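Missing here: one protein chain of the complex. Every other protein chain is in place.
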Amino acid sequence: MSTAVEVRDLRIELVGRDADVVDEITLEIEPGEVLGLVGESGSGKTTVGMALLGHVRRGGRVGGGAVVIDGRDLAELDASGLRGLRGGTVAYIPQDPGTALNPALRLRTQLREMLDSHGAGSDGERGARMREALEEVALPSDDAFLARYPHQLSGGQQQRVAIAMAFACRPNVIVCDEPTTGLDVTTQARVLQTVRELCRSHSVAALYVSHDLAVVAELADRVAVMYAGRIVELGTRDQLFGAARHPYTRRLLRAVPDIQGQRAVVGIPGFAPLPGRRPDWCFFEPRCELATDKCRSAFPPAFEFEAGHRARCYHADEAVRDVPVEGGVEEVHVQREPELALAIRNLDAHHGEHHTLFGVELEVHRHECVALVGESGSGKTTLARCVAGLHKDFTGAVCLGSEELPPAARSRSAEARKRIQYVFQNPYASLNPRRTVGQTIARQLELFFPRQKDMGRRVGESLERVALSPSAAEAYPDELSGGERQRVAIARALAAEPDLIVCDEITSALDVSVQAAIIDLLRELRTEMGLSLLFITHNLALIRTIADRVAVMTEGKIVELGTTAQVLERPSAPYTQQLLANTPSIAAVA
Amino acid sequence: MSGQAVDTAVGVGLEVPPSAGPGAPSLQKRAWLGILRNALRLGRTKIGVAIVLLLIAIALFGPLIAPHSPTAFIGVPNTGPSSDALFGTDALGRDVWSRFLNGGRSVLWMSVAATLLGVGLGVIIGLVAAYARNWLDDVLMRASDVVLAFPQIILALLAVSAIGSKLWLIVVVVAIGHVPRVARVIRAAAQEVVERDFVKAAEAVGEKRSRIVFGELLPNVTSPLLVELGLRMTYSIGLIAAVSFLGLGLQPPSSDWGLMINENRLSITVQAWAVVVPVIAIGLLTIGTNLITDGIARAAIGIDGRSNR
Partner (left out) sequence: MTRLIVRRLLLGLLTLWLISLVVFAAMLALPGDAATAILGREATPERVAALRDQLNLEDSVVSQYLQWIGGVITGSFGESAATQQPVSELLSERVGNSLFLVFVASIVAIPLSIVIGVWLAMKRDKPVDHVGSTVSLILAALPEFVIGLGLVLLFATSVFQWFPAVSLLAPGERAWEAPEYVVLPAATLVLAVTPYISRIMRGSMVEVLESEYVTMARLKGLPERTVIWRHAVPNAIVPAIQVAALQLAWMAGGVVLVEYVFSYPGIGQLLVEAVANRDMLVVQAVVMLAAAVYVLMNLVADLATILVTPKLRTAAR
């Protein structure tokens, strides 16, 4: 059985600059095998994925090495050869089917043209194959469905159409580019299952690109880890998740929240070097606790450990010993007080005609962290907005301490507005791009503590509290990374010295290592400042790291409420049980 | 959006990466200054600025260097260039060059006034409509639809026919024509900003509405604002010159570029210079302002592209 995919020493660089996007990429995939390609943002994993189709994004070009699919070197193909390869031999499943499907064309056209360009056989045979492809992904294959436009399908359906298109011409290789991002957990589970089954039954070699380690753990046979454009570790799933060798891999595993709750998450300080700023020695060295002078001499070559397990680190043996993946069990306790910080009583909310929340009852005690968990459309964000006064179309009571608050923020007293603060999900949208960080925080201080002197010092203090340097006050938001911006948003909330902070999916848009650092920060601040938190998320594993109690929401109702341990280990509601069953986890595999 | 790491796929170095930290130089001390500065780096903007400055100089200082009085009869009508008259005489025997040098001021001040008035009012209406999002928005948009239904030149003609060809009227009616067009553009840009979380954050802490409109929204629409300023300036010049070309602006014997063209149209086959010189001036002026506008538009895309990632 010859290898389906072989990549040798591939280098992709930026046009016009002496900067590599990825380099020294070497990997193989056998037919029927799934290779997971894992990395954080900027690691170059999508670039490698596209290279298997002979495609490089605008501004880049292939600078060396070879990509060999089914024995054929892509560099030797002419334009029509490449076209024949794409879709016919190698197929692509996109990250966002909403934008990858043409909004102006019916499904029938988009599926059919795939077969018409690659398929042999008569007209009737191709039509039959098209319907078969849809049935394979559990979608209807009747004329009415085929006549639809992409916007008439749900996100999950769109992704399954994309999968059907990819498998339609029975390719030998599939490249999946984070295809389950943006889908909720249940749909994600179904999509992954479909991909796995189709790959097995048709003996397809698959490259699965993802930043989500848990998903990769459940799906992949072998895993490659990328960092700053290089593959730093490659091995079977058991080797990598059970006995990772590279310090970065180990630190990454330590940053992933574990739903079993055996350990706390720890972030990785610093950031990965961008193209053009990469030194000639090990890229991870500035952030690595095992770094020595040897690491600064040259980039480590690939050392082979067990069969098929390689890692590029001089200190791989010490890594196993000294870089623990499992931390101790850390208690997340802050003594909970009987006094209530927030009480929600019988809340019904509407969006115009639609009734979106039904009789919600919830309490947050002082110094407690309550997590609000649900998938998209469950109503958790609406509830959070009602608490903050940003959504006023509701009946029922939101009480701060013992005082009932008016629905709209503008109608509330300044005192009430000060005591409840809100941190938004998207760090790129929650800060005014035309104001410096210092101006944003100063405005907050002005609003709630007027007539205070010494603004500069107080702004500096706010920034230090979230582990940012006071000089960051001069910066504009677009000069900061996502994690730094989120810290500024938290600093803004803290500047008001609130009792309760509502965190609305504040880490969903961040890399896993950055997420861990933010969670860490929140826990520290909670202890220091005695805050109460209402923590909204869709990530079940994450709540282990920070929440005391959990409320599970679906379709506008709270279906389960209890301590974190109770809900995650002995859930009573069927919805919660289903959610847990569908959530991928590393520990389940290792 | 849940679970989507926004940093992926964008920052692989194939677009401008975020700088490494607070030490890096900041893009925009004041956004509009940054845009203008970047615009001036482009070749076409420099050419535009040069052209416009030249013509402004002619318009402002022309009267000081004119060899003859613009109303004096210096020779036989419709004669070609001579030592006495650089571009010959016009249909009544006056010096074309002197009349030209005196003829720019009116176009200039009227265009500037109409532009500032129209854009100022249009921006306010656009921002208020975008933030209000309720009945106020509907009323403002209906009203602007009505004004929009009149092509600008026709609106001007309607007003002049009723009230007479007064200069202030022309300025006002051209400005009114700009208002709904500017309001549309600013409203569309502001609507996008209104949805962003930092505006919600300001609402959550109870900021006053006027402060949100002018403090949060306005600074984030500087790009389309600057572009509209340039674009409306170009159209103002065209409209005001057109109105005087139709004979409805400054009246004879005043010298005005548009009026000059009107007066000398019929003798175009005999003495073309009297028409050619003001036509070229008006043409160059509008080309200059449009080059500047284009430069601003390109610079704005550069800045917005980086800050909205």
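Couple of notes before you dig in:
Think of it as A and B in the order they're written, each chain with its own count starting at 1.
Throughout what follows, a contact is a pair of C-beta atoms (placed from the backbone, for glycine too) under 8 Å apart; a residue touches a chain by one contact, two chains touch by 3 or more.
As the structure is a prediction and not an experimental result, all values here were calculated from the model.
When the whole complex is considered, the residue among B:40, B:74 or B:157 that touches the unshown chain is B:157.
Taking the whole complex into account, subunit B touches the unshown chain at residues 44, 142, 145-146, 148-154, 157-164, 234, 237-239, 241-242, 245-248, 261, 268-269, 272, 275-276, 279, 282-283, 286-287, 289-291, 294.
With the whole complex as reference, residues 53, 55, 58, 82-88, 91-92, 94, 96, 99-105, 109, 113-114, 117-118, 149, 151-152, 165 of subunit A touch the missing chain.
The definition used in the following text is that only the chains that are shown with their structure count from here on.
Centre-to-centre spacing of subunit A and subunit B amounts to 46 Å, using the average Cα coordinate of each chain.
Against subunit B, the residues of subunit A that register as touching in their complex are 14, 19, 21, 40-42, 44, 46-47, 57-60, 95, 178, 181-184, 211-212, 271, 274-277, 375-376, 388-390, 409-410, 412, 414, 417, 421-422, 424-426, 428-436, 444, 447-448, 469, 471-472, 474-482, 484, 492, 496, 505, 508-511, 538-539. Within the complex, the subunit B residues that touch subunit A are 1-15, 17-24, 26-28, 31, 196-198, 200-201, 203-207, 216, 219-220, 222, 306-309.
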